[in-house]
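All protein chains of the complex are present and in place, except for one that has been dropped.
Now for chain A:
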Amino acid sequence: MFGTALLAGVELGLNRVLALDSTALPRLARLSGQVIAVDCTAPALQLFILPSGEGLQLAGQWAGEADCRLRAPATSLLRLATGQDKTAVLHSPEVELDGDSAALLELAGILQDLELDWEYELSRWLGPVASQLLGSHIRSRASWTSQTLDSLRLNLADYLSEESRSLVGQREADAHFAELDRLKLDLDRLDARIERLIQPHKPTA
């Protein structure tokens, strides 16, 4: 019962989040009727996911047949959920996939493409004026924080490379690397030329 309660809580939270994206539920509705089984091999856990127009239903067991069954350790499942290149994860040796993989990839895509309209959710609780004020305040703080971090990164890089000379600057390092590449090519050419000059003096059999 504890597992069922936990899944019910996760399902409730997940479906509230999904409802914040205007495209997620219509996309999930197209997967209605599909049963996706996820067997986590380490740690041993089993989860059934049933998408529908109302969101996702999560179940610890399902008496019917699954349309798609994914067996993988937790690390691979996490990579599949968060990584961009899902096909590479699915082709890794520790991952087994049976059945219709299109449903699984579509579900992973929907979860990855989520764009949550949190300001709308906030406006339901605080009203439009307060949520707009709070939203613009948060956006300006986020922008300021991002600019400050960028500026700090640039200043630190300048200080380390130009003033304290503790590190080689990016441009200086690039010039050195280019020079080394050129030197390596020159040496290769010289080596080939010497080889060609030696060739005629070799005794013929």
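Side notes on the structure shown:
One rule holds for everything that comes next: a contact is a pair of C-beta atoms (placed from the backbone, for glycine too) under 8 Å apart; a residue touches a chain by one contact, two chains touch by 3 or more; residues count from 1.
Here, contacts and distances are computed from a predicted model.
Chosen from "Aldehyde dehydrogenase family protein", "Acyl carrier protein", "Ubiquinone/menaquinone biosynthesis C-methyltransferase UbiE" or "Branched-chain amino acid ABC transporter permease", the protein name that UniProt gives for the omitted chain reads "Ubiquinone/menaquinone biosynthesis C-methyltransferase UbiE".
From the options A:P43, A:G64 or A:P200, the residue with contact to the chain not on display is A:G64.
Of the listed residues A:E54, A:D85 or A:D98, the one in contact with the hidden chain in the full complex is A:E54.
Residues of chain A in touch with the missing chain: 1, 4-5, 8, 32-33, 48, 50, 52-54, 57, 59-65.
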